[in-house]
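Note that one protein chain of the assembly has been removed; the remaining protein chains are unaltered in position.
Naming follows writing order (A, B, C, D and E), and every chain is counted from residue 1.
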Amino acid sequence: MSDTATNLDHVDPVWARIQEEARQLADTESGMSGFVHATVLQHGSLEMVIAAHLAEKMANSEFGASNLCDVFADAFIGNDAFAESVRADIAATFDRDPACRAYLDAVLYYKGFLALQAYRAANWLLHQNRRGIALYIQNRASEVFQADIHPAAKIGRGVFIDHATGVVIGETAEVGNDVSMLHSVTLGGSGKEGGDRHPKIGNGVLISVGAKVLGNIRIGDCAKIGGGSVVLTDVPAYTTAVGVPAKIIGKVSGPEPSRQMDHSVDQSDDDA
Amino acid sequence: MSDTATNLDHVDPVWARIQEEARQLADTESGMSGFVHATVLQHGSLEMVIAAHLAEKMANSEFGASNLCDVFADAFIGNDAFAESVRADIAATFDRDPACRAYLDAVLYYKGFLALQAYRAANWLLHQNRRGIALYIQNRASEVFQADIHPAAKIGRGVFIDHATGVVIGETAEVGNDVSMLHSVTLGGSGKEGGDRHPKIGNGVLISVGAKVLGNIRIGDCAKIGGGSVVLTDVPAYTTAVGVPAKIIGKVSGPEPSRQMDHSVDQSDDDA
Amino acid sequence: MSDTATNLDHVDPVWARIQEEARQLADTESGMSGFVHATVLQHGSLEMVIAAHLAEKMANSEFGASNLCDVFADAFIGNDAFAESVRADIAATFDRDPACRAYLDAVLYYKGFLALQAYRAANWLLHQNRRGIALYIQNRASEVFQADIHPAAKIGRGVFIDHATGVVIGETAEVGNDVSMLHSVTLGGSGKEGGDRHPKIGNGVLISVGAKVLGNIRIGDCAKIGGGSVVLTDVPAYTTAVGVPAKIIGKVSGPEPSRQMDHSVDQSDDDA
Amino acid sequence: MSDTATNLDHVDPVWARIQEEARQLADTESGMSGFVHATVLQHGSLEMVIAAHLAEKMANSEFGASNLCDVFADAFIGNDAFAESVRADIAATFDRDPACRAYLDAVLYYKGFLALQAYRAANWLLHQNRRGIALYIQNRASEVFQADIHPAAKIGRGVFIDHATGVVIGETAEVGNDVSMLHSVTLGGSGKEGGDRHPKIGNGVLISVGAKVLGNIRIGDCAKIGGGSVVLTDVPAYTTAVGVPAKIIGKVSGPEPSRQMDHSVDQSDDDA
Amino acid sequence: MSDTATNLDHVDPVWARIQEEARQLADTESGMSGFVHATVLQHGSLEMVIAAHLAEKMANSEFGASNLCDVFADAFIGNDAFAESVRADIAATFDRDPACRAYLDAVLYYKGFLALQAYRAANWLLHQNRRGIALYIQNRASEVFQADIHPAAKIGRGVFIDHATGVVIGETAEVGNDVSMLHSVTLGGSGKEGGDRHPKIGNGVLISVGAKVLGNIRIGDCAKIGGGSVVLTDVPAYTTAVGVPAKIIGKVSGPEPSRQMDHSVDQSDDDA
Partner (left out) sequence: MSDTATNLDHVDPVWARIQEEARQLADTESGMSGFVHATVLQHGSLEMVIAAHLAEKMANSEFGASNLCDVFADAFIGNDAFAESVRADIAATFDRDPACRAYLDAVLYYKGFLALQAYRAANWLLHQNRRGIALYIQNRASEVFQADIHPAAKIGRGVFIDHATGVVIGETAEVGNDVSMLHSVTLGGSGKEGGDRHPKIGNGVLISVGAKVLGNIRIGDCAKIGGGSVVLTDVPAYTTAVGVPAKIIGKVSGPEPSRQMDHSVDQSDDDA
């Protein structure tokens, strides 16, 4: 596995920044330098960092790190779509979470980020007709990161999943670009029959903590779903839905709720 | 530990099917053949597969796989009630989740299925006056599968827990046969006093994602609890309850909601 | 690391009781005696028990138990504030959960208790300007215990987090003394800007299962938040709030909801 | 696996003594009490102690402790010949090594003792037509204990292998009862053809450090082989052989060299 | 890492035979099928089998299996010299050890074979100017297989190291093709100065158990060194040397001692 630093670093600002942050962390917290070198600095590309990090976190006595790392490297190395989406996901995490002060933190720690990259591998493997290993990755990620994302779901780039515990994204769900969601969000199906049964989420949507979006419904671009809501019907673009079951309470105030991360809902807009 | 294939395979269609699915997976995904043989094909019975698989997943540096595997084998081998319920749980998972395409997937991967079998061991151990190890299993399963099921709860057969993250089932809770529930469902108590303080769930009930059923209340057979609901009072058989706090909004449309897995709630029935 | 039993045991009744409970467990469940000795009886203080136990649970191939144990011992040994709060947390867990029959169970098993002690270490480390390792502990605890508590949050003593899966406590959140909360509770922020953006929870508050408290709002002393509620505005002391979004439905019935653990909400008080 | 203490302890003085020594060690060295309970005190019989201890020492990522422990338990539990020989081996180690102050030390630590018990399992498995696993155990023991004993060799009881590093005992070798040998002793074959090609060692023989006994030759009862010797021809009973190649230098001075452990050779007997 | 079975199997009889032997083992010893698939059958080439097997055996908490496996795969995959020598080493082990009944046994178990392949990787890495990792492999192999082979030594193909414990081959040693040696053989240097200071061993030489060949001396083709000998001077081709210090005692009886594995030395040839 060729894993040497390339002279493309000057055109890979995300990777260059992560390396710089890693060096600073190793310098300021000496007890972490072994960890930081092993996870970041001894690798030659961001793709290998993610592959090895996921492998170490997801390995167990039944399926070891070597095998997993090879699978992830297969999926990530030389995959242009992944190269773009992983960088967009890192930036999204950093931009939208004020508690995230470094790209490095997203890469090393954020369960939502890591579960999303595991999904990206599983999705790629599914398209290579390797359903068996794709399902393995899905379910192992669900144990380790507590976010259960089916490999057949379609998820865009620049997606941010904060905290991530309890997130479920079903088999026929679709998620657009630049979407943000919080922990305990469910994009669930309904019924025991197969077929297209999960939600379709537009671009720029914000789905707040614990919201359940159920069934083959459509959430329009830049919509906002309030925390704890249960959404069973379509939500138009640029509107806010809230409640159990959710009702439309008005227009969203800004252009892209997913970037504003404003979880408040304007009660004066309540049409109840 | 006798672990040889018996000539009862022809009368154990569940186990025979799982073996066949495992062989197919090993053949089609060569990189998984070590995993599939180690977890399934080298064992002589479904009971040993579950015992060893739980042990490997739940082992850590404080309590090793050998010890755990012996405990689970004690609980499962030669236990007719377990033999029946584990097969019913597998069938329930397969029948009710359209994303589940194989018995094997339920056995190897589903956190809800695995947490439920760990509970079945813990419950058996509790009845053997081995409370210490029963509590260990409960809490370790809560870490590993994120479903916290008290060993003293009573749970029937043919139970399906989908996704499972965040499920809590309390000490005096009872769950009938053929119940389905989703992730983040709580069957919780109320008050700091002991005694009978958790819900009693009838047969064939469907409890949708994130619903909280709290207190010593009774959910009648074939009732349906809507996603995100907070249920604080009895729900009659064959009715649907929804909301925070939940209200009865009408009759369920089919015979057994747990088998239909229809999470939609008919808004026209809303009595609000 | 000095880890010998001191003759202060007679003035440390919590530690003395835990040792006694551990001896009883080792005696009655012989298969657990190795576990009980390794985790409790071979250590010389409650602080070392917690340090070593957290280290073993949180260690992985990237960051080993030796390093982690040293970090936790640094944070806990000789730290009077920790000595007081960890004992108060143990008592709170035991007093308020009728399913908890021993101090030992809280220490060894309760994810909420363990995540809280990991937070206490991370918070101490942050104040030592060791932000790097503080973030590591936060995020590793989120993987292992599924409770994501930011090290900069301020949390009092005698806090009980039951079941714990899915709990999120944000960077500028404050939690008073003697608070109880259940699994899936979120003390979340709003907006992508930094600054003081998370809730302030008073003393003696009870936050029931799955409640989301969002934004820089104030929950007064001894308030009660109903299960599944989404709280977006201040809640006065000694009142009960419930619903999505939550509304005040009346006064709390007893002095300290966190100690009563009564999750029922009196519907007759509903002002809707 | 039934592993409970039996009331036969009063007729199993070796096991009773080991338990007593283990209790004393746990009491005097508190930091070892977890180890001592996990390896000895939580087991119900000497046989289970040996099975579990070998399994933990010999397990690796390719062949886990659960599987190995089952294999060893199969071989040891209820095997009367093993019950006798393991106790005789313990006594031999204790009686003949003045540095061995406890039966417990032999059981927990001595590489020669442990490699010998692994051989006893492999030999039993070979007779069960389980050649594959027998070879696995032989070779894994050679890695872990550095003593390579072919499962088809025949070895009596009361055998003591001191230090053990580098010991090799070939496929058709035979070793009588009450034999002692030191590290780096080889009972080797000659030639690339199969068949009976290894030494036959009588009862009570002492083979000193680094001696090589090569070919299908016979070492008579109570003979003594000097350190570093290379023995290529028969050695009569009750004689001492020494040198490269070894020559008979006289009679042994006592009844059983293996029990005297006197490695000196009387130069005055040298027939050179 | 491309690891798929190629259609070159028909021209790779060694690999084809190993796969067949592995399938038979998995079939006859069901408890080993997980092991056999994970180590052999799920890999696509003999080279990957060796790389992964060495990695798993040599990994520890400081240097994990993923990293090691990549290093070994770098060294082995597409390396024609290795492809030839590893197959010759397997055949040599099988042909010359009557206790070795399968190619598979050599590959999976023989410490000498595995240490030799680890050396081949280290030697290759040294020539890539990767001295650091070459030394790591040398020393880790010395711990795990107890054979300490310096990466700068030159070793031919078809080499068989039986039992292997205690073997040492120094920095400037050279070993020809088709050499056999046994455990505890040393090809050592002399003096604390660097430079060319180790033995040069010709083709077809047999070095019997525990022989020490010391200094920059030459052992001619097809010579035989008796067990336990200490060789300090040149040994001509086709002669036998024995003793401490070794003396020439005559001609070897057959063409290639390394293939005959006849460790006896004809005393009648003794020129003493």
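What we mean here is this: contacts are C-beta pairs under 8 Å (C-beta built on N, C-alpha and C of every residue); 3 or more make two chains touch, one makes a residue touch a chain.
All values reported here derive from a predicted model rather than from experimental measurement.
Engineer: Over the full complex, note down every shown chain the hidden chain is touching.
Structural biologist: A, B, C, D, E
Engineer: Touching the absent chain in the whole complex: find that residue among D:Asn67, D:Asn139 or D:Ser184.
Structural biologist: The one listed residue touching the chain not shown is D:Ser184.
Engineer: Among E:His53, E:Arg130 or E:Arg157, which one is in touch with the chain left out?
Structural biologist: Missing-chain contact among the listed residues: E:Arg130.
Engineer: Out of E:Ile155, E:Leu214, E:Ala241 or E:Met261, which is the one that touches the chain we can't see?
Structural biologist: That would be E:Leu214, which touches the missing chain.
Engineer: Can you name the residues of chain D that touch the chain not displayed here?
Structural biologist: Residues in contact with the chain left out: 25, 28-29, 31-32, 35, 38-39, 53, 56-57, 59, 65, 95-99, 105, 108-111, 144-146, 163, 165-166, 182-184, 208-210, 226-229, 242-244, 259-265, 267.
Engineer: Going by the touch rule given at the top, which residues of chain A touch the chain that is not shown?
Structural biologist: Contact residues on chain A toward the absent chain are 3-5, 26, 30-39, 41-42, 44.
Engineer: Spell out the interface residues on chain C facing the chain that's missing from view.
Structural biologist: 1, 3, 52, 55-56, 64-66, 69-70, 73-74
Rule of thumb we're sticking to: only the chains that are shown with their structure count from here on.
Engineer: Could you work out how far the Cα centre of chain B sits from that of chain D, in whole Å?
Structural biologist: 49
Engineer: Centroid of chain B to centroid of chain E, CA atoms only: how many Å?
Structural biologist: Chain centres of chain B and chain E, defined by C-alpha means, are spaced 53 Å apart.
Engineer: Send over the residues of chain D in touch with two or more other chains.
Structural biologist: Counting only residues that touch two or more other chains, chain D contributes 3, 61, 64, 70.
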